[in-house]
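Okay, here's the structure, questions in a sec.
Excluded from the complex is one protein chain; the other protein chains are retained at their positions.
Right, chain A next:
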Amino acid sequence: MASTTSPTLPRALPPSRLPSISPLSFTVLVVVGALFLVSMGQVAPSPEKLANGLPRMAELVGRMLPPNTDPGFLQRMGWRILETLQIALVGTVFGVVISLPMGWLAARGISPLGAFRHFPRALISLFRTVPDLVWALLFVSTLGLGAVAGTMTIVVDTIGFCGRFFAEAMEEADKKPQEALHAIGANRVTVLCGAILPDVMPTLINSSLFALEKAVRASVVLGLVGAGGIGQELKVAFDLFQYRNASAIILAIFIIVLAMEFLTDRLRAKFQ
């Protein structure tokens, strides 16, 4: 057979332009498509609804303008904004501090709990997957209305977020120094403090700053369910049809969140 092969190699054809699709993928695609069409009919705004809604939206905006700049109102708003930031700051700091041991207990290959590390892991997942407004409702009904419920919500939220990232960062920390210290008989806590934490510090700071940013955004809306902060003022404004107050508050929220993002960005760059 070797003698009959032609000296020119067979030309390889370029792959087809269209991706080939398996029958299973095709079925899934059709089902999802059908689901989408049916759902759209049920929940998407109909053209009439939009046509009616738009003028009302315009009317609302008109009633919101100009934002209220009455000094008495601005002062009250200022205190509420301060409370919002306090909730965010205190909640984040507590959350980060609790996340450190939680992340350590949950980290694969590092946790002193062995297979039981799945318990802290599951707790962190629970904290993360239940939305913050639900936590806020829970805390409002157990701790009462006000900022304390808000702070607790941020603590839980932060543990859900930071606990996971801290654990992952510790799992990815450089293994060689850890092995070097374990070999001479260093215990787990000194290895954590002496080798793991220094190694992952930039990641820890990064996630904590993200958590703070997230907490400010979250604490703004917590007031809607009575957990303190500026959101409470916003709810009152809407409930009492004080739209010029509402617009001032929305503007303030916009500025706070932007300022926070700017600040954390700067800090992150500094700690890289």
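The working rule: a residue touches a chain if its C-beta (ideal position, glycine included) is under 8 Å from a C-beta of that chain, and two chains touch if they have at least 3 such contacts; residues count from 1.
To be clear about the criterion, contacts and distances are computed from a predicted model.
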{"item": "Name under which UniProt lists the unshown chain, selected from \"Signal recognition particle receptor subunit beta, a GTPase\", \"Acetolactate synthase small subunit\", \"Cytochrome P450\" or \"Phosphonate transport system ATP-binding protein\"", "value": "\"Phosphonate transport system ATP-binding protein\""}
{"item": "Full-complex contact with the absent chain, from A:L29, A:L82, A:A122 or A:M201", "value": "A:M201"}
{"item": "Chain not shown: contacting residue from A:A186, A:L224 or A:V257", "value": "A:A186"}
{"item": "Residues of chain A in contact with the chain not shown", "value": "174, 176-177, 179-181, 183-187, 189-191, 193-195, 198-199, 201"}
